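Heads up, one of the protein chains got dropped from this complex, but the rest are sitting where they should.
On to chain A.
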């Protein structure tokens, strides 16, 4: 029931992920951050097996950092995406990672970009995309309302429409979502959309 979706706007890219950590019928927590910030201008929204997800995303993050330390120049978003795909593809026929990734980044020369990389190393450069059961609803909403070159307000408005649709129509909809954006000023958390806050124990 994990939902990850994202789109490219005017000079920025936005990625949204639900924040529930679930094990069969048990909800571990509702504030799990599944969008990893790779470096100053890249982020990676992920869904899939928790262990694989953390292992693989940290592996990519550390390799991106190592490249910067070794060579003094950062990897481009395209290079990072291709590297990620290559790692998934290499592991695929031996011990595959069950991780789906939406990689968003901003490069000075080429602007914002979004890449769809799924668990069997499918690789697409896209303007809008989504994973999970929520994709049935968010992709339809984005097909209806998305246009290229949207402003940040328009994009966040569309994100909220998608979240509303997921909450209304998905049977076990995740309650909370996190929104992160990347633009020329860097990759950062934009907002949370919470319908259930993790409350403490109520006092007697």
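Note that in this section contacts are C-beta pairs under 8 Å (C-beta built on N, C-alpha and C of every residue); 3 or more make two chains touch, one makes a residue touch a chain; residues count from 1.
Just so we're on the same page, contacts and distances are computed from a predicted model.
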*Just by its UniProt name, which of "AP complex subunit sigma", "Gamma-secretase subunit APH-1", "Growth hormone receptor" or "Proteasome alpha-type subunits domain-containing protein" is the chain not shown in this complex?*
"Proteasome alpha-type subunits domain-containing protein"
*Could you tell which one of A:76, A:98 or A:140 touches the chain left off the display?*
A:76
*What residues on chain A make contact with the chain left out of this view?*
70-71, 73, 75-76, 78-79, 82-83, 86, 109
